[in-house]
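Quick one: structure below, then a few questions.
Only one protein chain is missing from this complex, and each of the others stays in its spot.
Labels run A and B following the written order; every chain starts at residue 1.
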Amino acid sequence: MVLFPKKIDFFELIDRAIDNLAKATDHLVDMFKNPADFENKAKIMYEFEQEGDILTHDIMKELNKTFLTPIDREDIHALASRIDDVLDLMWGAVDRMIVYKITKPSSEAISIAEDLQMTGSILRKVIRELRAKNYSHVQEHCIEINRLENRIDRLYRDALGKLLNEPNDPIHVIKWKDIYQLLEDASDRAEDIANILEGIVLKHA
Amino acid sequence: MVLFPKKIDFFELIDRAIDNLAKATDHLVDMFKNPADFENKAKIMYEFEQEGDILTHDIMKELNKTFLTPIDREDIHALASRIDDVLDLMWGAVDRMIVYKITKPSSEAISIAEDLQMTGSILRKVIRELRAKNYSHVQEHCIEINRLENRIDRLYRDALGKLLNEPNDPIHVIKWKDIYQLLEDASDRAEDIANILEGIVLKHA
Partner (left out) sequence: MVLFPKKIDFFELIDRAIDNLAKATDHLVDMFKNPADFENKAKIMYEFEQEGDILTHDIMKELNKTFLTPIDREDIHALASRIDDVLDLMWGAVDRMIVYKITKPSSEAISIAEDLQMTGSILRKVIRELRAKNYSHVQEHCIEINRLENRIDRLYRDALGKLLNEPNDPIHVIKWKDIYQLLEDASDRAEDIANILEGIVLKHA
């Protein structure tokens, strides 16, 4: 433990992690809408997940070395964990499609991916506003993310209804239920990120 | 951040949130035992879930504005989160029944709901004892909640055994497995509430 370490800019580290997350959501939409060559596109999603692992690990390492942090350390910890979760879950959904030999995303999966992409792009705005100490739009952006999460909830619900109530092979149902669950969980964790960022603004603005 | 803000009574806020949770468990038993008009009764469950969202949000907002809290802020945060979880999960179970077009709760679902109701009513007692600084019965009440959680565990286990070992349509199995899982998770999170309250007493009594 160094007493006067160089100042760590945690917001910059979080910004890089969110930027990586937002790029991963762009890629998810691209691969769901253009599923040709799905396996190779999945490999790129894996790279985003791996990059997320490195960025999370870096944040945790700096956090453990730093005695005083500009924002509450539990908030930094929670942000890094939730960003990592979203990437793990998106990668998990894509990987499950590979394992289950599904290479044609359903229309509901595409819609969920598009809303995740919008969420990613708003999260990028929010973290940049926080870095610029420009707090006036943070709350409305977070409300917009809550709205998107509710929309993904409804898409998930509709997808489950269609899957379980229409005549379908049970094995097909089990596979898709798994994939939808992972995408829905990714959305929940992305909303957590917005809630933590909103909480930081409430404490510091 | 105001230096000398008006004192926030966090126990009162938690009490209101637990009271809302307990009322929701009463409603769950009512709608499971009298499933006529299930869709309209589900709407009332949704209102409890929405009220829970508002109460949680209020607690988190006050928590972010308050520098010194009478009880550890992580305990208040965890209580509000777990109360919110129980309501989300109970609403989730009911909503899944609507999505899956199931309007006749199984006898196991009814038994689980009745034990959740008892849990809700004991939680209400505990928070009121805490507010009255009357700690002598808190531990026995929390043990009673642990006992109820164990009973729900066994009901869940029996329900799964019946569902999976008796000849059943796989789609029917997938639907009910989902609903039982949500009810069992609600029970786990309700036990968490008891454990946090017990921990607060151990720290402060």
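Heads up, the rule we're going with is that a residue touches a chain if its C-beta (ideal position, glycine included) is under 8 Å from a C-beta of that chain, and two chains touch if they have at least 3 such contacts.
Only a predicted model underlies this, so the values are computations on that prediction, with no experimental measurement involved.
The residue touching the chain not shown here, chosen from A:8, A:44 or A:60, is A:60. Per the touch definition above, the residue from A:54, A:99 or A:143 contacting the chain not shown is A:99.
Although one chain is not displayed, chain A still touches it through residues 1, 60-61, 64-65, 74, 95-96, 99-101, 170-171, 174-175. Residues of chain B in contact with the chain left out of this view: 74, 157, 160-161, 164-165, 168, 170, 173-174, 177, 199, 202-203.
Here is the rule we go by: only the chains that are shown with their structure count from here on.
Rounded to whole angstrom units, the spacing between the C-alpha centres of chain A and chain B is 27.
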